[in-house]
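Here is the structure we will look at, set down as structure tokens.
Missing here is one protein chain; the remaining ones are kept as they sit in the complex.
Let's look at subunit A:
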Amino acid sequence: MDIIEFIVGRYNYWIFITLMMIGLYIVISRGNLIKTIVGLNLFQTSVFIFYISIGKIVGGTAPILVGSYKADDSYGEGYGDESHGAGEQTSGAREGLHDADGLDIPSNSLSAEVPAGGAPSAVSGSLHQMPDTARETAAGMASGVNATYDSVADAAAQGAEVIYTNPLPHVLILTAIVVGVATTALGLALAVRIREAYGTIEEDELEAEDHFAEFGVPLHPEQGQARGGAA
């Protein structure tokens, strides 16, 4: 039973690992340059999924302050006023928060995925359903993270029932996606140039030509014709 829970609870990691291995296998085993790039892409995408899943909390929402901000003419001024007002109105909610080891909501969701480890589904719903271990570790972590949100804590308090998804991994992976796009573009451009220069994008044929250029003898003299026929 435990083992099933172990596997099912971490399904996102299994997807990540499977995709990663498929990608790597394609990169290693395929001789066609385009297929190599496809494999490389798959490999990178698996890492995107890994990052996205470590930031995600089931039931968590996008990291936007909920309910604390009403439309106002001047952003800076209005923001402060509104959030203070919100703090007074929802003092009950704030007390509830401080009971929970002095956590406020954003920091809680920031660190919640840490103890959850393999199973983000363990942290479901609201703060009060968090496992004890999670709360303790989160409290330890929060001493650092907490202060970050002092200025917005009042505003956040209004959304006491709101669990936020950790945005940082998502932001990070957005950067990595851009890098991946650039890599793919460059790889494809190189494939085009290779095709222009060699007339093929099959790795073994490229290798044979390079070998011939370097040593002046064919790489596989007896196979040369067979491949020529197959192509």
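As a convention for this text, a residue touches a chain if its C-beta (ideal position, glycine included) is under 8 Å from a C-beta of that chain, and two chains touch if they have at least 3 such contacts; residues count from 1.
Everything that follows uses one rule, which is that contacts and distances are computed from a predicted model.
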| item | value |
| --- | --- |
| Chain left out of the displayed complex - its UniProt protein name, from "Cation:proton antiporter", "Spermidine/putrescine transport system permease protein", "Ion-translocating oxidoreductase complex subunit B" or "histidine kinase" | "Cation:proton antiporter" |
| Residues in subunit A touching the chain absent from view | 20, 24, 27, 33, 36, 40, 43-44, 47, 50-51, 54, 110-111, 113-114, 117, 141, 144-145, 147-148, 150, 168-169, 172, 175-176, 179, 182-183, 186-187, 190-191, 193-194, 197-198, 206, 210, 213 |
